[in-house]
Every structure is written in structure tokens, then in C-alpha cells.
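Every protein chain except one is present and positioned as in the full complex.
So, subunit A:
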Amino acid sequence: MALVSVKDLHKSFGELEVLKGIDLEVEAGEVVSIIGRSGSGKSTLLRCLNQLERHDWGTIVLADQRLDGAAMSPGELSQNVGMVFQSFNLFPHKTVVENVMLAPLVVKQTPRGEARRIAESVLAKVGMSEKVDAYPAQLSGGQQQRVAIARALAMNPKVLLCDEVTSALDPELVGEVLRVLEELAREGMTLILVTHEMKFARDVSDRVVFMHQGRIHESGDPQTLFTQPRTPELSQFIASVL
């Protein structure tokens, strides 16, 4: 049984149909990269998976539980699906450790001491133990994104969604964020990433999904997909980004 199971997912914004029937299964511990041109629906798919967007049709099942509609409260959902954003979205008025502790404290009602312990352990994992009391404005983009990853991990989610998490970073800061993700992948975290980092998609993912015009156009193991694309759209896409 797959950890995440998406069936016939449709989503429109007004007249524009962005997702035209997506079927996707992700196993526990799998790392799946979603690639494709902008406007192909990759981010919308990711945002449907944690219900930042409500889909119009289809089902999303996570660990045998439907997460769409009113089936799962936002609090429950956040303990199943974590998300990291392109623009970090740290809370500027909270220190690093307060950012990470917030959701465990107010959503999970974790006691303060326990929340602090969890926060310190996830911050250690992303290599940010030195900066627990800094404010986001005092950190580099790469550091902020690592804190954002820690913040998502603090809720102990089953799946971590990453929406172009390195796109807003200076090139020299990309590596530190990707290394954290690689480490998570090695530890068996289930990752679904929308990414423009083709090298990362190829080297770290178990599977790559190529989206084109609101559909999954092609998917498979990264080596095959990148070296022997079956469709002209994917060949063109690979040629344009490599």
C-alpha cells in the first residue's frame, strides 16, 4: 500500500484547468522529484497534497486516510504532511527556535520543555544549532531555508513537500540546502519535491515525474528518464535545462 495515493486529481483556477487528472503513488521512504516547465501544474499538485489548494475532483489518500475535503483537520494534516516553500516564509518576529517550536506548542499542545527538545534536535539535524536565538533577518537565505525545513520536521510529518526550495537562493547557498535534503532522504524520509535542480533530481530521487500541461507526461527512474526520454516534450525539456 502506497503512503500517498493520488487518484484522478483535477484542479481549475477559473477557466484555466491546471491539473487534468493526476494519478500518483508514492511509497514510504521514496524520494520523488517533479519536474516540468513553469505552468505545467507541478506546484499546484504539491499544494493540493497539503490542501493549500482545494482540488475540484479526485482523491488524495495518505496512510489509508483521506486527507481531502473535511476528512482531516488542518492540525492532523500538518502532522502528516510538512511543507517547505520557495520563499522560506519564516515568521520574522520569532527567533529560529521559536519558529520551530510554534506549531508543536500551539497545534500539538506539546509541553514547552518537550517542544524545545524537539526543536533543538531538528535544528541540529539541519546544522542550525548555533543560531537558535537569531532572528530570520539575521540569517542568510540558505540558513533560513534550513530552519524552514527544521520547522516542518518538528511536526514529525510522514511526507515532506518541497516547493522549489532552492529557487530563491544565491547559487553558492543551494548546496547546503540540498545536502540537508539528501541527508533526510538517506534517513528514509518520504520526500516529494518540485525542483529545477536537475542534478539533484537525477542523483537523489528514486523516481522522477515529468509534468506537462497539467498531466504526468512521463515518469520513471531518473537514469532512464534523463538518458532515454520517450516523449519529444521531455527531450526538449531536458535539452532546455541541462
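Here is the rule we go by: contacts are C-beta pairs under 8 Å (C-beta built on N, C-alpha and C of every residue); 3 or more make two chains touch, one makes a residue touch a chain; residues count from 1.
Rule of thumb we're sticking to: contacts and distances are computed from a predicted model.
Of the names listed as "Membrane protein", "Aspartyl-tRNA(Asn)/glutamyl-tRNA(Gln) amidotransferase subunit A", "Polar amino acid ABC transporter permease" or "Beta-ketoacyl-[acyl-carrier-protein] synthase family protein", the one that matches the UniProt record for the absent chain is "Polar amino acid ABC transporter permease".
Of the listed residues A:2, A:28, A:71 or A:107, the one in contact with the hidden chain in the full complex is A:107. The missing chain, though absent from the display, is touched by one residue of A:50, A:110 or A:145; that residue is A:50. Screening A:11, A:55, A:116 or A:151 for touch with the missing chain picks out A:151. Annotation: of A:79, A:121 or A:219, A:79 touches the absent chain (contact as defined above).
Across the interface with the omitted chain, subunit A contributes residues 50, 52, 73-79, 81-83, 85, 87-95, 102-103, 106-107, 131, 134-139, 148, 151-152, 155.
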